[in-house]
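Only a single protein chain was left out; the remaining protein chains are all shown in position.
So, chain A:
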Amino acid sequence: MIHSLFLINSSGDIFLEKHWKSVVSRSVCDYFFEAQERATEAENVPPVIPTPHHYLLSVYRHKIFFVAVIQTEVPPLFVIEFLHRVVDTFQDYFGVCSEPVIKDNVVVVYEVLEEMLDNGFPLATESNILKELIKPPTILRTVVNTITGSTNVGDQLPTGQLSVVPWRRTGVKYTNNEAYFDVIEEIDAIIDKSGSTITAEIQGVIDACVKLTGMPDLTLSFMNPRLLDDVSFHPCVRFKRWESERILSFIPPDGNFRLLSYHVSAQNLVAIPVYVKHSISFRDSSSLGRFEITVGPKQTMGKTVEGVTVASQMPRGVLNMSLTPSQGTHAFDPVTKMLSWDVGKINPQKLPSLKGTMSLQAGASKPDENPTINLQFKIQQLAISGLKVNRLDMYGEKYKPFKGIKYMTKAGKFQVRT
């Protein structure tokens, strides 16, 4: 199982190590550093690195490498999933997960890691159980602790730990009982030069914030559940009920959690809410190129597209760009060759555009790669797949909760080739 964990920052310093079995010398990370050096970018460090006696499995998040050391045959996905869980937990505890924050809270981090694994076996990874064992630091608690000498380590066995509903603690009480659900969809798409869709898929999630007293039993039904043929559920969802009736029935965890994630695949027709018109030309002989892009709405069901940003990695031969946007702000970094344009809202009457010239390296031949345009956008009150919640009912408790459902569509990896 998982032997040790090293946290390494992007400059290659190990700033935290934790061992769950015997101590593994940190020199084992040298193999990782070698791989890091070979990879041009941090993202490209391979996640599985063999060394003569160990295997190093790593994830890269928040500019930190989380490197797990294992010695025997362990499912790598198990380790990688766990590492992501560690990052999520840190984020949950400290708001952000960064080197300074981890260093500031090193003792809590250490205590949490100790609770998460025992002998390399996962012990408690549910955030609500962890939080009962090790209280997250808050300014108030730190002050109180210093004054009263009490601790941030719970001395009670977390109640959820062994019950049939391990994700929920007992004795939850709220004065305002509320349950909010966010249906968030991200479109991953590749659009080719001519504007036709090569592939498009939707990654959707339903995130919930449930603050209900007692042991509520909820059911959530959809207008069009047939859209959901590829789903992953939170453990609380009763799978049998879903299979037979296509209804989500569950006792929710307390607080924030992800109820389900789903995937609408490339085979279904996916509506593409925006289009990009582009004309980028590098002229062979002269050292000037023309650049023009326009962004417009496509299938938005009448909703506004907002939060639009455009980013594009320009070819190395581009020295500088002089562009004028019709709205928003733009920037070009001549070192990284990254063009970014913060567009904002799209007004269908007056489409935003960005045009101008590029100065190219004199004498160099025409760049052979065309830049790919990366698009970000948001559409409120719309689930692009058409998914709609029908109703939410609560059983098992007497009070009437306040319910709310929100929809949102975002761009995931939305790429337009030019």
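Remarks
Here is the rule we go by: contacts are C-beta pairs under 8 Å (C-beta built on N, C-alpha and C of every residue); 3 or more make two chains touch, one makes a residue touch a chain; residues count from 1.
Operating definition for what follows: contacts and distances are computed from a predicted model.
Look at the chain that isn't drawn here: its UniProt entry, checked against "Nucleolar protein 11-like isoform X2", "ATP synthase subunit delta, mitochondrial", "AP complex subunit beta" or "Glucosidase II subunit alpha", names it "AP complex subunit beta". In the complete assembly, the contact with the undisplayed chain comes from A:I14, out of A:I14, A:A271, A:L351 or A:I405.
Only one residue from A:V108, A:L130 or A:V343 touches the chain missing from this view: A:V108.
Within the whole complex, the absent chain has one touching residue among A:T199, A:S281 or A:Q381, and that is A:T199.
Of the listed positions A:P46, A:P225 or A:G386, the one in contact with the omitted chain in the full complex is A:P46.
Although one chain is not displayed, chain A still touches it through residues 1, 14-23, 26, 39, 43-44, 46-48, 50, 53-55, 57-61, 71-78, 80-84, 100, 103-111, 114, 118-119, 121-122, 125-126, 139, 142-143, 146, 149, 151-157, 161-162, 164, 166, 188, 190, 192, 198-199, 201, 203, 229-235, 239-240, 243, 258, 261, 263, 265-267, 313, 315, 368-370, 372, 374, 413, 415, 417.
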